[in-house]
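Remarks on the structure that follows.
Note that one protein chain of the assembly has been removed; the remaining protein chains are unaltered in position.
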Amino acid sequence: MMFKYKLFDSIGFIRTVFLIAFFILIFLASITYRHIKELDKISDSIMNTYEISIELGQLISYIKDAETGHRGYIITNDSTYLEPFINARKNVNLTFQTLNNTIKSDSIKQDQLMRIYDLVDKRFSYFKNNFSSKKEFNDDFKNGKIIMDSLRREVNNMLSNENKLLSSKDKLYKYNNSNTPLIVFSTFLISILILGLGYIRIIKNYNDLINQNIRLKIFDESSKQAEILGKYGSWLLNIEDKTFSYSDNKFRLLGCQPQSFQANLENLLNFIHPDDQEIFVEAFQEIEEKEFLPLIHYRIIKKDTLEIRHFRTTGKIFIDRLGNKNIIGTTQDITEDYNKTKLIEVRNKELEQNNKELMEFNHVASHDLQEPLRKIQTFISRIEDKEKEHLSETGKSYFEKIQEASNRMRILIDDLLQYSRTNRSEKIFENIDLNQVASNAISELSENIAEKKAVINFEKLHHVQGIQFQLEQLFINIISNSLKYSKTDEAAVISITSKKVKAFKTPKLKDDSKKEYVKITFKDNGLGFEQEYAEKIFLLFNRLHGKKDYPGTGVGLAICKKIVENHKGYIFAKGKPDTGAVFEIYLPV
Amino acid sequence: MQKDFILITLADDDEDDRMFFTDAFDELKINTVVNTVNDGVALMDFLNAAETVLPNIIFLDLNMPLKSGIECLKEIKADAKFKDIVIAIYSTSSSEEDIENTFVLGANIYIKKPNNFGKLKEVLSEVVTINWQYITSGLDKDNFLLRM
Partner (left out) sequence: MTTLKLFLKTDSLFLAKKILEEKLDSFNIKYNLINTNEILFLENIDADTYQKISAILNEYGFEIIENQKNIIVQKIKETIIEMILNDEAPAIKSSVYLSEKLDLSYGYLSNLFSEVTYTSIENFIIIQKIEYVKKLISQHDLTLTEIAYKLNYSSVAHLSSQFKNITGITPSAFQRIQKKRNEIANQKIN
């Protein structure tokens, strides 16, 4: 059961989501703020414009009042008509003040206002009570009207300017803020979307946590069962207060009910076999400095059944998120395995002993059989020299049969002896030069080689670790075999080559390691053999030809195999009938 | 080989082998005087005896009771008195290492007991002949190694 931990990225994701939402909100707020500010400005401008309009309107009206008043006075000569006229000037001044305040720093508007003020002043200059002549009177009124017209024009100008300004501001405002609702709305949508995704994610993570929790529980259960089945228990040692937390099965291993007591070093010692208590205590004392518990083996006495069980414990340090140092460990009841191993060891010893005895027997038997056989043969030769002619015909033929049989026995015993010798020698390996081995072997067989007019080639053979005599015997046996089975009409040619190979590159060896071997190849042009017998020829006493056809007992190649095995190597044979045979020997470097 | 005869001693515990040995020399036309002893102790006693005329060649079987051939070999080589004696190991088949070991311990000759009387005569004749040549030609006895 495997979990996949995705918790980490969901936290990041949530953080990102909220961060984005935060920034979006700030963005929204700033846009809104700006919009409101703009609105304020516009409304200020509008207020401004309207104020100016009103004031200007009032100005005109005051002047009109003054005109009317003046006209009335002139007509009636009643001073009551002069009231508005007198007030007018005051009001006009007030109006100008207000207008000044309203316009403030706008220089264009101030200029305009100055002109209006001049005009108003001029108009007021034409409000006279006494006229020296009718012409002056007419001129005054006429000028008055002209100025009034100019004033009106001027005021209308200013007003229309204000309106233009307002409308352009309005356009600007509309232009700048036409997108605002759209942006706000889409931003709103996006943040809703992100929040929505975030929500989904959180919910998913929550579900995952729930699932993982479930799985953990299942895992915990199966872990408990595994502990029971595997006969082990886990524990946690708190280094500070030296208390143990035990899994249920740990208690059971000790023969107690699960969680029946608070385990610590002292009460644990009560379970441990007195002879092993020291080892145990020492190991646990070293835990703190070493920060792990190496594999230790000790015995306990089970509380319920009082039997001795063998335990094996190991542990290592685990620092939790809060920085607490704990040792997490496992203890296993290895009693069964321990006993089995002991049993196997005993059996092995017995087998080894048995094997050794058999070897000895083999050697002694072959060796001791030589004596009587030699005597038989020597006496046979004596009889042949001296007494044979005294035998009858049947006697002679029987005698010959005895000779043949004893010769055969001789060869057999020689081979058996040689076979038994390959096992007996001490396995002291030295660095052996195979070139030397090959020349020695060829020297030993020089008569046979000369007789068969054979040619043996070898060059640049490698060095191996091995036993000189055995390797020489190996070469002798193989070459001798090739000589024996050489073709009668063709001179035997045997070539010996060697090269280094790596184990994993040679599938035959069924060894995947990087070990290096020296591969020695013996190739001959003799009679060969059927490939199906390739493994049989190495069997003891196995022969592919009848004993009348070729002499030999079938031990030669079996000896080769034994020697190769002594060197932890491999031997393979390949044969092609009537073409020749190839022997491949792999010896470790 | 003409007037002098060669003194030969055989140490072998097997009665038949002693018989083969002496019969073989009887049939060879070489002037030899052969005496036999039955085991290693008898051999050393014989060699150490004051009245003994030391043999030219000792044929030594390896498997003997009381004292083995190897022990005798070591004792003989250790004694300066016997340095001129040629020692021939005369034994049933041994392993290559064992044979080489006898040479290393100082044996001059190793003979594997033949299983045929005719061969035995040949071998013994050859040994005596070659030994004679060593003596007459003043060859280095330390290098006298022969295996049959």
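Lettered A and B in written order, each chain numbered from 1.
One rule holds for everything that comes next: contacts are C-beta pairs under 8 Å (C-beta built on N, C-alpha and C of every residue); 3 or more make two chains touch, one makes a residue touch a chain.
Quick caveat: nothing in here was measured; it's all calculated off a predicted structure.
Within the full complex, the chain left out of the display is in contact with A, B. In the full complex, chain A touches the hidden chain at residues 436, 439-440, 442-444, 446, 450.
In the full complex, the hidden chain is touched by chain B at residues 1, 100, 103-106, 110, 129-130, 132-133, 136-140, 142-143, 145-148.
Note that only the chains that are shown with their structure count from here on.
Chain A and chain B have CA centres that are 78 Å apart. Listed in rising order, the residues of chain B touching chain A in the complex are 14, 16, 20, 92-93, 95-97, 113-120. Those residues of chain A that touch chain B in the complex are listed here as 367, 370-371, 373-375, 377-378, 381-382, 385, 410, 414, 417, 421, 424-425, 469, 472-473.
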